[in-house]
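I am attaching a structure below and will ask some questions about it afterwards.
Complex shown without one protein chain; remaining protein chains in place.
For chain A:
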Amino acid sequence: MRKFIFSTIGSVGYIIKYGCVAHCTFEYVGDFVMCSGPSMEPTIYSDDILLTEHISALTQRISRGDIIIAKCPTNPKQQICKRVVGLPGDKIRVGFADSRIVPVGHVWLQGDNTNNSTDSRSYGPVPQGLIRSRALCRVWPLKNASLLTN
């Protein structure tokens, strides 16, 4: 009976330990994200699974052209997957003649599918603090597995 109790405590300890390791990895190093929606076609299709890394978001090393996962500025429960088009100080053309300058601490996000994407053109520049991670490669479907960085 005593032996049984000790072994239970031991295995609970293992579960907690590996749970903590997994949590830290997914929170600070990298994780897998499933994308849905048409906004990043033809680069990413609906239901593709991406491997993302959090290190460049935490150290604020995001560059132009990166595909990033961010919290949606208008709905904190939703995440968005877009391409960084402009960094602070960049001049972005909006529409025909209008142009906007990306303010300090923000980025300009756009989907690759320009005609079917809700992005910075509708909600404006996005604060860098909302960026969660940067997409590295597509891992699913296997036949389309490819790097997304260039």
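In this text, a contact is a pair of C-beta atoms (placed from the backbone, for glycine too) under 8 Å apart; a residue touches a chain by one contact, two chains touch by 3 or more; residues count from 1.
Note that contacts and distances are computed from a predicted model.
Not every chain of the complex appears here, and the one that does not is recorded in UniProt as "Mitochondrial inner membrane protease subunit 2", selected from "Mitochondrial inner membrane protease subunit 2", "SAC3/GANP/THP3 conserved domain-containing protein", "Elongator complex protein 4" or "Translation machinery-associated protein 22". Among A:65, A:127 or A:141, only A:127 touches the chain that is left out of the view. Contact with the omitted chain, checked across A:11, A:36 or A:60, is made by A:60.
For chain A, the list of residues touching the undisplayed chain reads 60, 71-77, 103-106, 126-131.
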